[in-house]
Structures are given as structure tokens and as C-alpha cells.
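In what follows, a structure is listed as C-alpha cells, so that the remarks can point back to it.
Excerpt of the complex: some chains, original placement.
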């Protein structure tokens, strides 16, 4: 596969056929809940529903979800600890309500991250990018982003192969050689990217490219029950959170 | 889709700063023929195909459709593209979208068709190429052979009268070659003329109705048996003679094959051989 | 280091989005004009975006033995100019958020301000200034790329400090903390990215 596990999951997800707008609404609602509701129990409910929906009906492999969330978790942990350590008069100590503040901060961030991952693991970029047109993003920008999405896999492939070839020829055996190889690697990928763009230009001219790269979005009709879920779940989480508080 | 004759004559073409790749090349592609364009790597096959498709403007000479010369204006090229479509060798040069369906929709949309017509064309093209099951898959997860067929579908969706394919079978294994040839046969039934460039002489003999060899910057065109049996021409073109002609000629000398046209592939050779062992003197 | 989704309070997330917006909109304008005049540049700009994404995926060995990834925006700022990088950088951040779970959507504005606005402008400024002062191409590239990397992380630290002032020593203390954790550790990596930039430009100028 491609090595980008989130992308692989998005294309294989059971929710791939759902309208991207529907999924966007649901996830935006969850992110908003994570951001504005009191973290207890709001963040817990958001994170719980995002994970349950992803692993349950959307059938995202648990391993993928876990792998994807590792990196943000590391940032959240370091960031939250740094935020609640207090430096006063040169000494380090814990801020008065450190544990509670760190918990709140981490809770919000984990919930928000899980909600975004729910979107990312169920919706490929080529479904999401056309949605940007609805947000009045100019067509040229959406087209550039679409080409970026296609080419980054082509270039990642080149990157992997060039690096493997360099490694086989001992190019990464010492830090000094590694830097030299990395510079050659970056230059190789840059020239490949220019070459790709130039060749693609020739390839697309024959298919009538005159003004832009207009394509037809993959047809995915909106579903009323799913829209209802997208509206009621965040509202429900908000209601429960406010009642419990 | 009416059928058109694509032709070129007196073509001089090349790239800035180098000697011309083609110099006085002429070729004629009558409707509904299977033309194999043969030549070694670097002989000028791709340059010829690019001239025929309008992508490259020759320095001299003319490309004609039914005798009408192609003009390299925006309008002339637009009309030409609806008649002739070229598919390049490397599918990654033509697949710019991560979604197979979106990619194939690009050409028909550029023709100004409405949404439902475009969807119908996309479905038809994917079906003809036998890749309809890939519609929902991302381009970057496809194998090389699958990407090649999707790139052809992108051209087929424009419904050209003539389809020019640059090395459509290069790098494919036998199964993928068979799938591609089957798809090309469906396209022909669907009234498209197919031109394929290749350096596989055995494939050309098996597949083509007519063969054109790019040699010494010009083109020699004729029936497959004649061209592919011409050892001197093939040597000049840095190509091999198809084994079945070499072996067939010898077997005919041995009295095992009837006079006349030699078989063109293994199956036909086996069928033409006598059933029972000959009594050897 | 990208600020994770949900880490910034709503007000800050909105504030940084508003701060980044003029630069990104300026980039969008520049790019749409370019594409209108030259439709093929869509492909070149798409390739430039893909290159920036892939550059940030190159693992560099660091002095401490661990490895790190370059930000990728410094060389981009010199090659493609900061207005274009404001847009391409934002697109790349969107992809990093959705394909790698690095960063987030509500924090996209804050991350864009650090990675796609401050980093490229500081880097490009340092590069131009070095050239004007008579530096050779490669030293100027080194200065530009290193400072672009550092400026990005200083900005991120400032964003975090503003959001989470220290209980005792306020903003200054918080800035010291976040700089200590996220920017000081970055200095060798910034130098590493600067070296990578030099090697990259050296290969490019030989060709």
C-alpha cells in the first residue's frame, strides 16, 4: 500500500460512500463540542463517540486509529505538562491546580484529535477537497491541492526508492554521509516533481486542458438519517454535559 | 462515430537543438484497421504519435484527417482531439487525479458535456477497458497495469475515432497483456481504429492488420507478413524477426507447412502442422 | 511540531486564523492570477506543494542521535517566494492534519501562521538580506533555511505561551518554558535543515 495508513483507511472505510458533507457536519459538531464544552464529561463523550463510530460502523481498523493518534498524543502530553509546570523565581514547580488543568487540556485535545481522525479515516482527500468549493475557496486552489494530493504519492514512492538505493550503496552509514545523501535525495525529488509536472502538462493537453482541471466529484448522495445523527449527536453531547455539570 | 482516415506525409519533426527525429515520414491509417507501429527505443515512434495527435507541431509536412490538414490553432486542435486521442506510455503522465472516476471525467467535461452524459461516458469507458471495478479505488493504490488501463479509459471517454497507444503492453506480464488486447478488441467492435506502438515483433505479427516500421527517420508501411519477414529492414530498424516466421519458413522448407502465408502465432503454427509423424527416410 | 487539534482555546484558534488569513488570501490571489494567465501552472504549483510535503518526510539524523523531520518551508520560500508558500504551506498543513494527524483543523490557522507565514517570510528575508550584504548563494540559503525553521518554532512557542500563561511568572515565564521545550531543542535540527538546504541548492546549481 502507500504507507499513509490514514489514507488507506479512508479509501477502505465502510463510510467511504457517505456524502462528504454529511461526515464533515458530524465531525465539525464533535470538534466544536470538544472545544467549547466543559471537558468533564464533554471531552470524554466526544472522544468516546468518535472512537466508537470509527471502529464500529465506519469499520476503521483499531490498529490504524491507534497508530495515527500516537504522534498527537505525544505532543499533547508534552504540551500539557509544559503548560502546567510553573516557573517562579527561577525554580520549577507545579502550578496550584496542575493536575486538573492538565487533565482538562489533554481531554479537550484528545477529544478534538479523535473527532478529526474520524473524518480523516473515513473520507479521502479527493472527496473532501471538492467540499472546499462550498466554502468559496477558488477552483484554482482546489485544483492545485488535488494535484498535490495525487503527486505526493508519486513523489513519496520516488523518495522511498531513492533512499533505498542510497542505503544499499552505504549512503546512510554515517551522519556525514547521511546529510550528503539527504541533500541529493531532496534535490532528486525536486527535479522529479518538476519533471512530473512538465510531463503531466503534455499528457493533459491532449485531453483538452485549456482552463483548468475540472472533474466530476464521485457521486455520494446525502443521507437523512446520517444528517440527523450529525445534528443530534453533538447536541445530545452538549445537553448531557450541561445537565451533568 | 463515423470512421476517418488519419494520415501524415513529409513529416519533419524533432526537438529544439537536436537533429530531426523524423525526416520525411509518411503513414496512412485507414479506418477500422489495427496498425502496429514498430521501432527500437529512440527511433521516433513516440514523436510520430505525438505529431499525429497534434501534441507536437512538425517542422514540415502535414497531418490530415480524411485529407483535411490539421491546423495548429486552438480551434483546429480542439476538433482534432475529438477525432484522435493519444495515450502516453507512462500512465502517471496522464493520471492527475487520485480518484479513478474523477480522472476519467476530465476529458468529457472539457468537451462541454453535461453531468449525466459525462457519468455515462465514464461508466462506458471503464467498462470497455474492464476496469469498472476500480472506479472507487484511488489511483495511487493501483498496479502499473491497472493504471495503464485507466489512462486508456481517460482517452476512450472522449470517444475518439482513432486511438493512438504508445507502448500499451510494455512492462506488463502475459495476463495483463491479454487483458489489454481483449480491451482493445472491444474498442474496435465499438468502432474505434486502434494504433499501437511496440517493439515486440511477435505481438505485432499476432495482433496487427498492418504494420509500420520507423526506420532511419522515415516510415515503411505494409502487411505484417511482408514487413516482418523482411530481415534486412528489421535489422536496419534494430528489431528481431518474429520467431514464428523464422521457424515457420524452415518448417515449410522441410515440407511440414503448406505453401502460402506462414502462421502468425504458436496456436496457428501448431494447428498448421500435420497430425501424424512423417515417415522419415 | 504542529499544535494538535483542540489544544488551543477557541478564542486563540479563531484569533490566529484571522491573523494568518490576510497572508493566505494574498497567496490565493497571487496564485489564481498566475493560473488564470497560465493554466499549466496548476500542475507546477501542485508539484511544488507535493515537494514541500515530501521534503518534510525526509528523516534527518540529528547530532543527538535521534532523527527529525525538516519543516520544508525554508527551501520552498526561497524557491517559490513567501506569498506562494503561504498558500502551499497551508495546503500542506491541511494534508498533514488529515493524512498524518499532525496538527488539526481548528489549529490550522495557528499552525499556518507559524509554518506558512512567519517561517517563510523570516527565511526569505534572511536570505535576501544575506545576499544584499554580499553573502554567497549557499551561505544565504543556510541563513534563510535555518532561520525559517527556528522562527517557526519560536512562533509556535509564543502561540502556546499566549494561550497558557504561567501561573506564577505569566507570559514571560510561559514563553521561556515553551521555548525551552519546543525551540531550544530545535536549534540543532534547524542547523540540520539549513545544511540540507545548502546541499539541496548545491546539487541544483551544479545541474
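Should a chain be cited, it is by its letter among A, B and C, assigned in written order, with residues numbered from 1 in that chain.
Criterion: contacts are C-beta pairs under 8 Å (C-beta built on N, C-alpha and C of every residue); 3 or more make two chains touch, one makes a residue touch a chain.
Remember, it's a predicted structure, so these values are computed and weren't measured experimentally.
Asker: So how many copies of each protein chain are actually in this file?
Answerer: Number of copies per chain kind in the whole complex: A x1, B x2, C x1.
Following the convention adopted for this analysis, only the chains that are shown with their structure count from here on.
Asker: Looking at contacts between chains, which pair has the highest count of C-beta pairs?
Answerer: A-C
Asker: Would you mind checking which chain's C-alpha centre is most distant from the centre of subunit B?
Answerer: So the farthest one, by centre of C-alpha atoms, is C.
Asker: When you average C-alpha coordinates per chain, which one falls nearest the overall C-alpha average? Tell me, please.
Answerer: A
Asker: Nearest whole angstrom, what separates the Cα centre of subunit B from the Cα centre of subunit C?
Answerer: So the centroids are 47 Å from each other.
Asker: Which whole number of Å gives the spacing of the CA centres of subunit A and subunit C?
Answerer: 18
Asker: Could you please state the distance in Å, as a whole number, between where the Cα atoms of subunit A are centred and where those of subunit B are centred?
Answerer: Averaging C-alpha atoms per chain gives centres 42 Å apart.
Asker: Taking each residue of subunit B in turn, which ones touch at least two of the other chains?
Answerer: Within subunit B, the residues that touch at least two other chains are 96.
Asker: So which bits of subunit A are touching at least two other chains?
Answerer: Touching at least two other chains: 7, 125, 146-147, 149-150, 154, 196, 200, 204, 209-210, 213.
Asker: Report the residues of subunit A in contact with subunit C in the complex, numbered from low to high.
Answerer: 4, 6-7, 31, 34-36, 68-69, 71-72, 75-76, 78-79, 82-89, 95-96, 105, 108-113, 115-117, 119-120, 125, 128, 137-138, 140-141, 143-152, 154-156, 159, 175, 178-180, 182-187, 189-191, 193-194, 196-198, 200-201, 204, 209-213
Asker: In their shared complex, at which residues does subunit C touch subunit A?
Answerer: Subunit C reaches subunit A through residues 1-7, 9-10, 13, 28, 31-32, 35-36, 39-40, 42-51, 53-55, 57-58, 60-61, 63, 75, 79, 87-88, 91-92, 94-95, 97-102, 104-106, 160, 164, 166-169, 173-174, 176-178, 181-182, 192, 195-196, 198-200, 202-204, 207.
Asker: Could you list, by residue number, the parts of subunit A that touch subunit B in their complex?
Answerer: Checking each residue of subunit A against subunit B gives 1-2, 7-8, 11, 16-17, 124-127, 146-147, 149-150, 153-154, 196, 199-200, 202-210, 213-219.
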